[in-house]
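In what follows, a single structure is set out as structure tokens and then discussed.
Here the complex is missing one protein chain, while the rest keep their positions.
And now, chain A:
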Amino acid sequence: MSETPVSEVPVSEAPASETSARRPVRLPTRARTYVWAAGALLLLVLPFYLDRFWLQAGLFAMAAAIGAIGLNLLTGSTGQLSMGHAFFLAVGAYGYCVFAADGGDGLTGLGLPTWLAAVLAVLVAGLAGGLFSPIAGRLRGAYLGIATLALIFIGQHVLFNAKDLTGGFNGRDVPPLSLFGLTFDDSELLVANVPFGSAEKLWYAALVLLLGGALFARGVLRGRPGRAMNAIRDHRIAAGVMGVPVARYRAAVFVLSSMYAGLAGVLLALVFQRTVPDYFGITLSLEYLAMIVIGGLGSVSGAVIGAVFVSVLPQLLTRYSDALPLVSAPGTGGIAPGEASRYLYGAAIVVVVLFLPGGLVRVAAGRRFRTDPGEER
């Protein structure tokens, strides 16, 4: 991206956008480029050095980041609270299984090429979001939050009962992705004397998807749709008066956000190699909300930071549970690592909202941020 010094004066469409008039001092273009290049290089070489545990943690984080970006478009940028994100993750994950499996295990499988299955799964997740649009387009705030809660419970019900599609309680195996003759499974492939299993191969696929997802979301947010979304969040009626088709935008963002969730679901399924319905419960939805709040509402990098924080934290605590005070292995009566991380991110939500409005991303960027997005009416 070329950083031409265009004057950054946004067209003022809602009272809140005066915040963005105060831009931070930017690093010189060249230094920024170097930082980005170093980061990218680091991410590219990591699979050669890390063991499987860390790669999996990283993969979870990347999948979560994609889902969180989608949720942030909906909740952070458009102000629509969704507690049903886990449902769309499930649609993506199971959709992929149904399209890609060859039906060998007695479950429905269409045996399509796996890349096509992945694309279709994402589209189906979007379709599911679209089917919900009569509600998503009309309700707002808490009403929508609780209505989407219904999605989780109905979704779980379907997952447990539609045994042909989902394998019921025990879940079903996920066929490995194959693309251009390369199969993302554990058949070993030596690259520079490093054995490449599924984690190493998926790492690159996930990187590409995350990058694509992040850039697309950034494009959406910086363009006309992004301004319309922020206008809806800041003042719905004013947005409508200025010609933003509010209901259509809400429904569209809901669809887009569920497609992101579907993609995250596909990726998660590929990493897990097995999907079980229990995973897609209300806890998962709350985790995604935690991610975007902790990272920073309404920003793409915030979603990524939050996703890394929330999804890597439990793994870190599990790995080092014997070295940490207060945390003990599960089942020994103390605080299990999973619980410890829930305490941490539960508290992080409260602390971030109360004391660091704007989330970690604002802190990282060292910006002052005014917390007064105007009253939602």
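Simple rule for what comes next: contacts are C-beta pairs under 8 Å (C-beta built on N, C-alpha and C of every residue); 3 or more make two chains touch, one makes a residue touch a chain; residues count from 1.
Convention: contacts and distances are computed from a predicted model.
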Requested in this report: Name the absent chain as its UniProt record does, using one of the following: "histidine kinase", "Cytochrome C", "FAD-dependent oxidoreductase" or "Branched-chain amino acid ABC transporter permease".
Outcome: "Branched-chain amino acid ABC transporter permease"
Report task. Can you work out which residue in A:147, A:229 or A:284 touches the chain that's missing from view? Result -> A:147
Report summary line: Sole touch to the unshown chain from A:157, A:222 or A:248: residue A:157
Requested in this report: Have a look at A:271, A:290 or A:360 and name the one touching the chain we're not showing.
Outcome: A:290
Report task. Check the options A:42, A:323 or A:354 and report the residue that touches the missing chain. Result -> A:354
Report summary line: chain A positions in touch with the non-displayed chain are 79, 81, 134-135, 138-139, 141-143, 145-147, 149-150, 153-154, 157-158, 160-162, 237-238, 241, 282, 286, 289-290, 293, 297, 335-336, 339, 342-343, 345-350, 353-354, 357, 371-377
